[in-house]
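A protein chain is absent from this complex, but the other protein chains hold their places.
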Amino acid sequence: MLENKPHSATFLATCPDGPGIIAAIAQTLYQKGINIISSDQYSTDHKGGQFFMRMVFDLIDEEVDHQELEIALSEVASKLNMTWKLTYSNQLKRMAILVSRYDHCLMDLLWRWQSGELSVEIPFVISNHPDLKERVESFAIPYYHFSITAETKKEQETKILETLKDKVDFIVLARYMQILSTNFTEHYPNRIINIHHSFLPAFIGANPFAMAYKRGVKMIGATAHYVTSDLDAGPIIAQDVTQITHREHVEDLKRTSRDIERNVLARAVRWHIEDRIIVHDNRTIIFT
Amino acid sequence: MLENKPHSATFLATCPDGPGIIAAIAQTLYQKGINIISSDQYSTDHKGGQFFMRMVFDLIDEEVDHQELEIALSEVASKLNMTWKLTYSNQLKRMAILVSRYDHCLMDLLWRWQSGELSVEIPFVISNHPDLKERVESFAIPYYHFSITAETKKEQETKILETLKDKVDFIVLARYMQILSTNFTEHYPNRIINIHHSFLPAFIGANPFAMAYKRGVKMIGATAHYVTSDLDAGPIIAQDVTQITHREHVEDLKRTSRDIERNVLARAVRWHIEDRIIVHDNRTIIFT
Amino acid sequence: MLENKPHSATFLATCPDGPGIIAAIAQTLYQKGINIISSDQYSTDHKGGQFFMRMVFDLIDEEVDHQELEIALSEVASKLNMTWKLTYSNQLKRMAILVSRYDHCLMDLLWRWQSGELSVEIPFVISNHPDLKERVESFAIPYYHFSITAETKKEQETKILETLKDKVDFIVLARYMQILSTNFTEHYPNRIINIHHSFLPAFIGANPFAMAYKRGVKMIGATAHYVTSDLDAGPIIAQDVTQITHREHVEDLKRTSRDIERNVLARAVRWHIEDRIIVHDNRTIIFT
Partner (left out) sequence: MLENKPHSATFLATCPDGPGIIAAIAQTLYQKGINIISSDQYSTDHKGGQFFMRMVFDLIDEEVDHQELEIALSEVASKLNMTWKLTYSNQLKRMAILVSRYDHCLMDLLWRWQSGELSVEIPFVISNHPDLKERVESFAIPYYHFSITAETKKEQETKILETLKDKVDFIVLARYMQILSTNFTEHYPNRIINIHHSFLPAFIGANPFAMAYKRGVKMIGATAHYVTSDLDAGPIIAQDVTQITHREHVEDLKRTSRDIERNVLARAVRWHIEDRIIVHDNRTIIFT
């Protein structure tokens, strides 16, 4: 898509639906001489429902004063009772990765980042195990190891929160095998992405492969979702599945699942980076 | 596949695993001059596990005495502690269809049957509603209507059981919107196929679309399974899913689901007809 | 989706890209008091490329004069050098189906139409064979049989063209096994939908299953496309594929393919009915 070129801006907004919303925003941009690159809308119900929109503007040619633009958008948004944010393509988001010992999601994210597929900064990787230190550092990314026990869980979370503070915009749990406390998750609402190794809401909780094998399902899947205080119940961002047969034992399911997990997580992370997601009523609106 | 030609036989068997099983069966057939068309095996664990096999034999050229063949197989099976069945390709199974008002699965099965895709007899269709009578009869298939109320449920089941008795080999619930009693299901163990309009075990019970919409899943699916007394928990035969987006309301999910339901059900029915399924520990072994 | 409710209008348009297009259209509608239900845009290149848009408007509440609305849109479109069309949800399109002997695509379309999935009129079905007459007429749809030989091809096409004239808006070739002449196809540019039983551009021409088997591909597919004078090279609307194995002979491929063909064709037909498709440079822009 053309949208990712530098010097564009992405406008993500929601308000009560009603007539004239698109006209009001489009008119505001037109008066500033700004060209709309792409535009997408959704309404839960055009009579009394909630309206969502994503627009990408071209900021290359025009001498656009960002502050003036934001004031103009602010004024029209205020009239529409609109919640909005505007992000600029040259301001990379900062993404922390939390990981335990499984490396497939981590390695995949780092490889995509290195190959230019994910336009993001990765200030550091944090883990409760030392195992992956060397591999992360080979990408010239700092690796912080905070070990954890049942007794030190709260203390470890505090250390992580301090490390993250003002340094990151969102967090990816790349098979991080610890349950975050409500205190932790409330610091980053809709800004922590987790990958769960099952097709939620099937097989919630630990050991979904053993459950899937026992139940004899013919497909397994993975789910990327925002983390809320309610375990495995946060807003779903992306899911995928693959066919399996009776021949696949729990070990085979694990191997098969790794491929799905890394692809689903990468998709969710890319959508988050590109400001394609709005959360409403524990559901995600995704402009792809 | 070549297997469906007339005058072949399908041997479906299971026994404790151990050395020499394939050799014993293959030797028995060879001595009768029978050519093996296809052969497939599976073992949960070749040390102390359970062994499963499906073989298709050619019965065209050879002057094979069926009774002699069955006696020979019986003798070798007895030594192996093997449970088995042998079906002949020219003896069509008899399939009853139970339906309520939704017609998509019914119409799809009838169309596949008419076009020769399902080698089966359909002695009749049974419904708790009169709506689809004319359409079924246009295929020259009798349609029995047994209405049902909360009070007459038991009585209606009795009527259905009497109608089915000695007339059918298996039953397909093509979106039959009544829960069968344990008494009913126990008459036809692993011989009643149901289509559930969700990816089990997600969204068990009634109204899975509303649950799926509320949970904000990104895929919906369908599950064909054998019916047991435990609702929606019987052995799964086939499943499939499709991607959805936030734009799809409950009505859209219903339309999308219809396509998956009819395809998944048809696949399960075909496998059952072709004796490809063995149930073990509430899981299905499927030789495809 | 909410879009299919009665008394909405769909606006499908394309023009050279430039600033202010969305603003101009949205403003025009706002001034008429019209609420936008959905809106989707695409540009091949926002600098000097071609712009495409689809909008659905609500016409229920407002006392909108259609003629005034069209004049207003016409004026703004003229300034933008825009090609456009506006269709009203209560004016059903008229769809002719051409078929030969294979019934799966035809039956599927008729079933979807009967169940309310396709909002369209079907004035008649035309065939070069009499075989499916009874089945079509059971849907209370006239069936015209025009037999064809090498000698009568031109004459038969003339008869079909006369039958279609002023009676239909678009034509679906539901496995119609005759190649239409350029004279015929030029009467209905981007208004004839064909289903080809392979993943185009692989296996162009007759007998794609034999070619697929010989080549040993591991997937087969189907392609719905608009018909142009260049056989199998018209703009592609929808495609799908399914995995196959070495075990599947040509007959198996045919059965497998039927399921894909009918689903892909139904998808293309629905998108055409809902005015979701614009053709540009032999490619389709599809607003889904």
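To keep things simple, chains are lettered A, B and C as they appear, and every chain counts its residues starting from 1.
Methods note: a residue touches a chain if its C-beta (ideal position, glycine included) is under 8 Å from a C-beta of that chain, and two chains touch if they have at least 3 such contacts.
The shown structure was predicted, so the numbers you read here are calculated from the model rather than taken from an experiment.
Chemist: Looking beyond the chains shown, say which of C:Lys85, C:Arg101, C:Lys154 or C:Lys218 touches the absent one.
Modeler: Considering all chains, including the one not shown, the answer is C:Lys218.
Chemist: Among C:Asn81, C:Ser181 or C:Asn282, choose the residue that contacts the chain missing from this document, as touch is defined above.
Modeler: Touching the chain that is not displayed is residue C:Asn282.
Chemist: Looking at the whole complex, which of A:Ala72, A:Met107, A:Ala233 or A:Val279 touches the chain that is not displayed?
Modeler: Looking across A:Ala72, A:Met107, A:Ala233 or A:Val279, the contact with the absent chain belongs to A:Met107.
Chemist: Touching the absent chain: which residues on chain C qualify?
Modeler: 42, 199-203, 214-219, 221, 235-241, 245-247, 282-286, 288
Chemist: Footprint of the hidden chain on chain A, which residues?
Modeler: Listed in rising order, the touching residues are 1-2, 103-104, 107, 111, 115, 117, 138, 247-249, 252, 255, 259, 263.
Chemist: What is the set of chain B residues that contact the non-displayed chain in the whole complex?
Modeler: Residues 2, 18-23, 26-27, 29-30, 33-43, 45-46, 58 of chain B touch the chain absent from view.
Just so it is clear, only the chains that are shown with their structure count from here on.
Chemist: Report the chain ID whose CA centroid sits closest to the centroid of the full protein CA set.
Modeler: C
Chemist: With centres defined as the mean of C-alpha atoms, identify the chain lying farthest from chain B.
Modeler: It is A.
Chemist: On a C-alpha centroid basis, what's the spacing between chain A and chain B, in Å?
Modeler: Taking the average C-alpha coordinate of chain A and of chain B, the gap between them is 42 Å.
Chemist: Residues touching two or more other chains, restricted to chain A: which are they?
Modeler: 42
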